[in-house]
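The other protein chains are all here in position, but one chain of the complex has been omitted.
Read from first to last, the chains carry the letters A, B and C; within each, the first residue is number 1.
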Amino acid sequence: MAEFEPKIIAFVCNWCTYTGADLTGTSRIKHATNVRIIRLPCTGRIDFMLLMKAFARGADGVIVSGCHPNDCHYTSGNFHARRRWILFRSLLNFMGVDARRIIFSWVSAAEGAKWAEVVNTAVKEIRALGPYDEYKNLAPIRASWRTEHAG
Amino acid sequence: MQDKIIQKAKELLSGGAVQVVIGYGQGTGDRVRAIFIQKPEDAGRLIMDGRCVQNLAGYLMKHEVRALGRAAIVARMPVLRSIAQLMYEEQFKDSDVAVIGISDANELVDLPDLNALKEYVRANPLKLTPEEQAEVDRLDAMTREERWAFWMEETSKCIKCYACRASCPMCYCARCTVEVNQPQWISVPSHDLGNLEWHIMRAMHLAGRCVNCGECTRACPVGIPLRLLNQRIIADIADNFGEEEDYALAAFKPDDKEDFIR
Amino acid sequence: MSRIGVFVCHCGENISATVDCAGVAEAMSRVPGVVHSVDYKYMCSDPGQTMIKDAIKEKKLDGVVVSACSPHMHEPTFRRACAEAGLNPYLCEMANIREHCSWVHEKSEATTLKAIDLVHKMVEKVKKNQPLYSIKVPVTKTALVLGGGIAGIQAALDIANAGHKVVMVERSPSIGGHMSQLSETFPTLDCSQCILTPRMVEVAQHPNITLYTYSELESMDGFIGNFKVRIRKKARCVDEKLCTGCGLCTTKCPTKKIPSEFNEGLGMRSAIYVPFPQAVPNKPVIDKTQCTFFLKGKCKVCEKVCPTKAIRYDQEDEIIEVDIGAIVLATGFNVLGAEHFPEYGYGRYRDVIQGLQFERIASASGPTSGAIRRPSDGTEPETIVFIACAGSRDEAKGIPYCSKICCMYTAKHAMLYKHKVHHGKAYVFYMDIRAGGKMYEEFVRRAIEEDDVKYIRGRVSRIYEEDGKLIVKGADTLLGHQAIEIRADMVVLASAAVANDGAEELAQKLHVSYDPYHFFAEAHPKLRPVETNTAGIFLAGACQAPRDIPETVSQASGAASKVAALFSQSELTREPVIAVVNRIAPPLYSTCTGCALCVPACPYQAIEMEEIKNRDGVVVKRAAKINPGLCQGCGTCVALCRVKAIDLQGFSNEQVFAELMAL
Partner (left out) sequence: MTDKKTIKKSSLDDLFKKMMADGKRVLAPVRKGETVLFQEVDGYSAVAADYVQTTLSAKEALLPRCEEMMRFTTAQSTVSLEEGPAKPSPVVVFGVRPCDARSIAVVNAVYLKDYNDALYKEKSDSTTIIAVSCAKSDEYCFCTSVGGSPGSTEGSDILLTLIDGDTYLAEILTDKGKAVVSIAPALFAAAGSEVKEKHLADVPVQFDLGALEKKLPGAFDGAVWITQSLRCIGCGTCSYVCPACTCFDIQDETDGTRGMRFRCWDSCGFGQFTLHTSGHNPREVQSQRWRQRIMHKFSYQPDQLQVVGCVGCGRCSRACPVDMNILQHIKDIVEAR
């Protein structure tokens, strides 16, 4: 049987991680194909609801990544984001949502290799956790759509 | 206690300092309910005892209540906290409201203005009681799967009546996120996803703002222990960020600690 | 229904080698709202851009997705092309299928499927794009140059000569930088100070340049054209206006045994000092950590002898605020410290020195007045060993990069030595000789062939002292790793060039990126080498990477011309990626509920509360208001806003949501 290929959505900031992922490309560092990047200006812009919606949309895992502390292009967006994630992650965990499926990282514009590693590690870990059907199937549209109609 | 409140209410109303006193009065059977005293001679209807726990702060922002004029509000600690937070959120100013404050030790507290109230609240930071902490810990001690099952069972009862929102003094938004439909962030139908998203969103939007009055849980017609979510966050804020800021999510420390960012 | 055009670029074979570009175009043609979907070899080429322009006109496109490289590469190119065809440029988005897809994956179905996803999500995003109009902001035509070395000097003079004001900030008491320490310069062997000093004086006297030495950047706010900068002018304890630079204080100062920074510890200075005779400004500074008065409360000799009564013991640091339009970062480099070379005995044996120390020894103005003498006993070394790549290209020392200047200055050092000590023997241990540059290779050949410098390809494993000699043990890799032992009188290490002290902290203050070695990062390694990722902040010299003087000077002129170009306009246009608070019909006026929690969260203090009035002038509510001049578009407020009353243009909730839902 084919290996489970998790669907992973990454929310990254424009200045550090997006540029770092560009560097991964410029450096031709090969990594897994499972991750789709959504570019935002700053981790401060990443609404917790986006993460929720990613799972509702069928993601098995989510990556959130931005500038290292003190390196934020906007001075403090990542500091605000960090607080948000501390509380959000704890809340999800408290509600029994599998917080292991959200991978947070700081990847700078110079860390092309680190981005590749974050992606590969995420894919490996989420693959081991399996599909997140528990969450995906909360919505009737996913749970009760008869397979012959699956789009 | 009750007599002191009645006395104070009379003074405020007869002196013209306020036009309405929001307090507790006799309700159905052995219930108490919010009452709105507008005449000094009606002040005798005010009640203060262990049943008087409803957070009345939300009424201060209600259109018809505001129309009555300047209000005094019978305020125990959670109500005082709510007022302090609402003030920080610029929802009203000193001239809008007077408080008849009651301490946790059940004493009348003299809070001549809202600044005094703010100081008083600051001096008594929000903390979970050992019993509340124990209940949070009980859930924490479960496996993730057990917690998921627990909340799925609880939220499956949710009918999206929004009593949690309506009863919460901090839920005063002109248009709640669930009603924002471009894009539709929160699934509206009362199915498993819609219910879960609603309660996650609500807890996050109350993060750093919730005063732990418990109104959401009391209001819930199907008995979902919603305040546990807020209490988890209250404990997290105290543990991670300390207690200084008025709103933890609009503040930060460069060395805020976490153990999960790679 | 939207009318979206999708243009899939092959980028030669950069994309098409692993992604089925025609397949991507075909898949997109089936997406609702897509009316035109094609693939082409080079979208960024002239014919490629023409294809886009033609399609916009012929198919009446109201949105364009160019699926090619990173938006950081070509977003401006394609947005301009769209604008030229009459489409609002912000209705064009790029899908990054090169850096984020074709370059990082092997050719496979999964790679093409990923590319399809990446393009599809941008199609869904662009459906939600709104026409935006760039924001005009005024430009303060004053440049800040941080660093007074040759890079800063060149940049400052070029900008000043273009007619613009310059504020130069130098951390040490004098400008001049490392170049002022050098004896001669390669490959011409002209005297460093002779060519530098006139420039230093020019800076000091230039009517357009305000010079703050012994000063540091305290903080920076604002954005391109409109920075607000605070400079800490450290207390010199000398009134610069009164001081004539007569030097009496420095000669009379009783504390004289302080290792001179300028002479790299090989000479001494007093507690009140001018770092070197040609210093600009030629005004002394009291070193509070050494001055007897500051340490013990009495002395005040300098105050007594000063003829103009210029000494001010109670002088305090001064904070100077300036409005700045552009910043040139020219903070230079440092050399790897002694602690990194235990194997060479640096710091243990006085005659093991590093390159900058040799410069001072060889310099006519140095501690030995240019005579080559050993620091230990002042004798002339008969045998001298130069070790290139001391730290550089050495993963173990954390410096995998080449310091670039060492090959050349080592050849220069060996040459200078041979010119002064004709009978002496000079050995150079090297890994490779990197002499790319005009007249560089010839210079090295001259050292070897004309001046008889012995080049040994190999590394030195150890140096130890024996009978007053330094025993240098190494191997010659060209002779089959033959062990070599040289009994030397002096060893010179070509220590690696590293980022300057405080570079990371400075980068964080300025919000510019830096590499793992703390050198500042350029916006693009090839095409935007003097720009940083932060608009309006430019790079010059060795703060970006090790550089020699000609490179530094040309880069400084490059940065200066960027600044001059920026200052040539009275207004500049900014990307309209800013937050906005919505307005809706009465009676709500805005969904903003006026909680004001976004106000403290904004890193730019760009949010204030405003009163909304109805047509009768009655205040109906308070709502947040974003100052478009201050907002930088980070979107922190957008994520924080519970009612979603704030949105970010270009990355709106609808746009991001649509992207997510396409995946």
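Just so we're on the same page, a residue touches a chain if its C-beta (ideal position, glycine included) is under 8 Å from a C-beta of that chain, and two chains touch if they have at least 3 such contacts.
From a predicted model like this one, the values you see are computed outputs, not experimental measurements.
Student: With touch as defined up top, name the shown chains that contact the chain not shown.
Tutor: Those shown chains that the absent chain touches are A, B, C.
Student: Of the listed residues B:Arg70, B:Arg218 or B:Arg262, which contacts the missing chain in the full complex?
Tutor: That would be B:Arg218, which touches the missing chain.
Student: Thinking of the whole complex, not just what is shown, which of B:Met1, B:Ala149 or B:Ala166 touches the missing chain?
Tutor: Result: among the candidates, B:Ala166 touches the missing chain.
Student: Please pick, from B:Arg122, B:Arg138 or B:Lys157, the residue that touches the omitted chain in the full complex.
Tutor: Within the whole complex, the residue contacting the unshown chain is B:Lys157.
Student: For chain B, which positions touch the chain that isn't shown here?
Tutor: 27-29, 31-36, 54, 58-59, 62-65, 157, 159-163, 165-167, 175, 179, 184, 187-191, 194, 215, 218-219, 221-223
Student: For chain A, which residues reach the chain that was dropped from this view?
Tutor: For chain A, the residues touching the absent chain are 57-58, 139-142, 144-146, 149-151.
Student: Taking the full complex into account, what residues of chain C touch the chain not shown?
Tutor: Chain C touches the chain not shown through residues 1, 30-32, 584-588, 661.
Please note the rule applied: only the chains that are shown with their structure count from here on.
Student: Give the chain pair, either A-B or B-C, that is connected by more C-beta contacts.
Tutor: A-B
Student: Can you compute the centre-to-centre distance for chain A and chain B, using the mean CA position of each chain? Integer Å is fine.
Tutor: Centre separation, chain A to chain B: 34 Å.
Student: Any idea how many Å lie between the Cα centroids of chain B and chain C?
Tutor: That pair's centroid distance is 51 Å.
Student: Specify, in ascending order, the residues of chain B that touch 2 or more different other chains.
Tutor: In chain B, 177, 185, 249-251 touch at least two other chains.
Student: In chain C, which residues are in touch with two or more of the other chains?
Tutor: 601, 640, 653, 657
Student: Can you tell me which positions in chain B touch chain C when the two form their complex?
Tutor: 89-91, 172-177, 180, 182-183, 185, 205, 246-247, 249-251
Student: Taking the complex as given, what residues does chain C use to touch chain A?
Tutor: 70-73, 96, 98-101, 103-106, 108, 110-111, 113-114, 117-118, 121, 507-508, 511, 513-516, 521, 533-534, 577, 601, 603-604, 632-636, 638-640, 648, 651, 653, 656-657, 659-661, 663
Student: In their complex, what parts of chain C are in touch with chain B?
Tutor: 588, 591-601, 609, 622, 640, 642-644, 653-654, 657-658
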